[in-house]
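Please find one structure pasted underneath; my questions will follow.
All protein chains but one are shown in place.
To keep things simple, chains are lettered A and B as they appear, and every chain counts its residues starting from 1.
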Amino acid sequence: MAKYKMHLLVCGGTSCRASASDSIIEKFKSEIAANGLENDVQVILTGCFGFCENGPIVKVLPDNTFYTQVKPEDVTEIIAEHVIKGKKVNRLIYNPEQKKGSKSKGFYRKQIRIALRNCGVINPENVDEYIARDGYQAIGKVLKDYTPAQAIDIIKKSGLRGRGGGGFPTGLKWEIASKNAADQKYVVCNADEGDPGAFMDRSVLEGDPHSVLEAMAICGYCIGATQGVIYIRAEYPLAITRLKIAINQAREYGLLGKDILGSGFDFDITLRYGAGAFVCGEETSLIHSMEGLRGEPTNKPPFPAESGYLGKPTNVNNVETFASVPVIILKGADWFSSIGTEKSKGTKVFALAGKINNVGLIEVPMGTTLREVIFEIGGGIKNGKKFKAAQTGGPSGGCLTEKHLDTPIDFDNLIAAGSMMGSGGMIVMDEDDCMVSIAKFFLDFTVEESCGKCAPCRIGNKRLYEILERITNGEGTMEELERLRNLSLVIKDTSLCGLGQTSPNPVLSTMDNFYHEYLAHVNDKKCPAGQCKSLMKYVIEPEACVGCTACARNCPVNAISGERKKPHVIDTAICIKCGACIEKCKFNAISIK
Amino acid sequence: METIKLTIDNKPVEVPAGTSVYQAAKNLGIDIPVLCYMNLHDLGIENKPAGCRICVVEVEGRRNLAPSCSTTCANGMVVKTHTTRVINARRTVMELILSDHPKDCLTCPKSGSCDLQNMAVKMGVRNIPGQAYAEMSTYKTDFSPSIIRDMDKCIMCRRCETMCNDFQTVGALSGVNRGFMAVVAPAFEQDLEKSPCTYCGQCVAVCPTGALTEVDHTPKVIRALADPTKTVLVQTAPAVRAALGEEFGLEPGTSVTGKMVAALRQIGFDYIFDTDFAADLTIMEEGTELLTRLGKHLSGDKTVKLPILTSCCPGWVGFFEHNYPDMLDVPSTAKSPQQMFGAIAKSYFAEKLGKKREELVVVSVMPCLAKKYECQRDEFKVDGNPDVDFSISTRELAHLIKEFNIGFNELADEDFDRPLGESTGASVIFGATGGVIEAATRTAYELHTGKTLEKVDFMELRGMDGIRSATIDFNGLPINIGIAHGLGNARKLLDQVRAGKTNYHAIEIMACPGGCIGGGGQPLHHGDTSVLKARTKAIYSEDTNKKIRKSHENPYIIKLYEEFLGKPMSHKAHELLHTHYFDKSSKDIFI
Partner (left out) sequence: MAKIKSLDDLRMMKESLQSKINLREKGEDPGSHVQIKVAMATCGIASGAKTVMEFMMEELEKRGIESVVTQTGCMGYCYAEPTIEVKLPGQEPVVFGYVDTKKADEIIEKYIKNGELVEGIIPMNYETIDNK
């Protein structure tokens, strides 16, 4: 059936292309033609291998040979030795042993999929496919072989920490809930993913809903709960549909409901929809929302583990946390804790977004560096621009800059770097992004999403936003910069819940890392990235302008004047900075200053 | 009891387990400022949303500052209440709150008794940074018959919400909107008038700012006094005299009946009458209604419903109209004393004066805001002319007295005018929870048994417990009496009645804590519920000092029946002194 005997896959990812994969392809094609192999060997350009550091990459099928750092001059050898004689070119084969200090543990791939293990693999609407991939084996094993305390111990030993943002040790959380006696307890899955640019939990629920159901049942057994509730935002209709199908299928098989797998353990799960308030990701707010109350936080303690949903002990975990649990049970605590760093075990899913080539979902071992994530898996920055910063932790986090590129990503390092893990959104920014505007963007979000219960968050964030707006409008003063910092620190110090306690982070982190940009806005009334409209000026270079009148004819507000064949002038008082003139100018005579 | 040892500002302190840091500091004489926090201990209400963040303190080992009002003391805790960090944070938060608060203190109705203003004074705030470009959260001002909501002044302390939902279970107010626009409002930000609000005014009573205030009727009263064609009558509710003095710096619990009458006379009212007179009248009607219903019930008439519920409290009437439309035939049909007074004043007394009802203006001084709404109800008007024209609160009367340059504390006692100013001890105790039913018992006992009641003090009916019950021996016939104050307690009791789980013959319900003495129109207690107890004491001592202590012995009441009404529950009495109720549950708040 196969027409070709051999395929040569040449990486066409942005960064490999930059390092000459195009000429490699040309060379391959001409060598193949020269050897008369057109009908036997096919050369094909592929997407990114996620291994850009060692690009260009060439993969040979069917024998799966993986060549790295291939140069055009290597092509002749590959054709002559490998393709014609069948002898692999050893010096080009990837050998991890040579790469000292590499975190990849012998695999060229940077990613390990634990929480995402079934995403994109199984049909999420067919429980059989989940079962075929060890589905519900973990709950079976727990019910048959372990006491709740023993199962909790496995989770504790695995070192799993909450993936929702805080990074609280999951096993400890379960243990606390298990020790609070009550006639009813609840297991709650927090699927109220709300960070801008984050979609990890949605993907897990859409791709592998059963793993979350199974983990909730395991948690129920451990803490002594028979009721589970998934609090999911109503904006996730597909995830909701698939969860409903999954719950029904699990019930039909008796994997949820009464007497699960003949163990005598009962557990069932219902869904509760959130109306899309960011603050409802905070667990006390989430519980109030579930109870039908206004979604706003209350002071902790009491923690949900003591008094949660309907006043009963409640364990709240995030989707990704739950999705990691069944594998930990099956493969053991030691296996899980062998992955990651000393205090952050296992893997973390990130949603890559922003100015990055490979926007998407990745799962990497804790301890992977930002450089690996952005420049290898992520394929680098779009359009060959320069990396400026990556925002982790969404509106609660901070930005990581060039100096953090080689910091291993884990809970503690991110906090030390002035950001946080958050739920796993990672927004990448390039040289064109104005960091003051970025801070303003996130503040705009928190101003909208604050519940308004406590004064510092309700009013303080608004005031931060107002100051940032003044700065980006060129109205800011040094005194306001000072106030911006003090206000940020006080909001963090005095706010009621995690939202307000972290909302000034984007401001503080950009001030710490890009203070010169703030100063440029305040003192020089300039936006170094050229993003702040109020600080921009459209100017016609008289030397370049030929007086074709195209700009003047297309200016919607008649801000441009000038005689034919003579340099034109823009009246900046009238100009609305729409950019129409720049588009029309064929002589690159108009610039933004 | 387990005790906790901790250190606050380097001073060791030992407190019972569960004590808040705020309370522990208070025990040490450290007064941590609080704004949203409110503890109405006697009512079992503690408002601690931990929202204002003014009371933050530094707790060693804690990442961020802790709200002392809602942080529980733990062993070994080291607390600092005035470090630079705390002071800077507290001041910054205060500036934030003020930056979103109107600065019209000069003309604000709360000026002088505003907690926020006091806090700004205490902190010495002189400047609000960035005020020039700080946007303010603004809302439509909501005018209802009783209460004005100017939410621009709301600081989200949520005290009103706690009173409305937790204590009163009325559910008219809750947090709406998000972020900067978050505010306390009726559902969908509808007007209060379209909500299940009963105008009890407990929200107003606890509001720390000018966000919730009463509708001020004093200008209308002054205009009426100035009108030569009008004869202006004033009636004062029993609870007013037990609290008015507080507005003039007198100790809570000081009875100022005589001074109040003198002040009203100086202001220029033509007749100074007493709602207490109408309270005695209420007892005649309600007591007779009770005995009639009881009699029919005992003789096996199944159409008669028991218990009978008192109906003198308009907040309570509004509550059952909204929440218990299936039980509209259970409360007594007797009008409230305010309305009975108005009806008699504009008929019986107008006849005596030889004037038309339109020539009379009846002003009531009430501890209550619901009375403002009550006197505007259509069923209490004759050809559009209301029986009671204006109802002003105790606070408004105090303003009026001050505005009229009357040295209140120096006034010599004066007495009410006759005939509508004569009253008994039974009517005075209407002002306290249990008082109405005690007054009714004094009369009903004698009417039913034909015997003279030797001991008129029914101590078993008094007290501050939210729900109380007692059985009174009517000469062999045990009469079961229930009492509730606070609408949340009323709801509990009513739910039991609705479920048929009680065997009460009569129930007294008052909407406000402690009865009328804790009404929404009274001088602000600022969270100190001991004030309510002091007022109650004043009420009962007024009763003890009265010569006549049973309503049916009031000579002017006897005369009123002889000259005008005939008998209690007569046709004329029915026409003037009884009312009916409406189902308000179906009010569509979406319109």
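Rule of thumb we're sticking to: contacts are C-beta pairs under 8 Å (C-beta built on N, C-alpha and C of every residue); 3 or more make two chains touch, one makes a residue touch a chain.
Worth saying up front: this structure is predicted, and the values here are computed from it rather than measured.
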item: In the full complex, displayed partners of the excluded chain; value: A
item: Contact partner of the left-out chain, one of A:Tyr253, A:Phe303 or A:Phe587; value: A:Tyr253
item: Chain not shown: contacting residue from A:Gln227, A:Asn318 or A:Asn357; value: A:Asn357
item: Residues belonging to subunit A that touch the chain removed from view; value: 1-4, 7, 9, 11-12, 42, 44-51, 57, 59, 61-62, 64, 107, 109-114, 116-126, 128-129, 131-132, 134-137, 140-141, 143-144, 199, 202-204, 206-208, 236, 238-239, 249, 252-255, 261-262, 327, 331, 357-363, 377
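Assume only the chains that are shown with their structure count from here on.
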item: Mean-CA-position distance for subunit B and subunit A (Å); value: 56
item: Complex contact set, residues of subunit A against subunit B; value: 277, 294, 296, 298-299, 301, 447-456, 458-463, 466-467, 470, 480, 483, 486-487, 490, 492-496, 501
item: Sites on subunit B touched by subunit A in the complex; value: 48-54, 56, 64-65, 67, 70-72, 85, 88-89, 92-93, 96-97, 99-100, 129-130, 133-135, 155-156, 174-175, 177-183
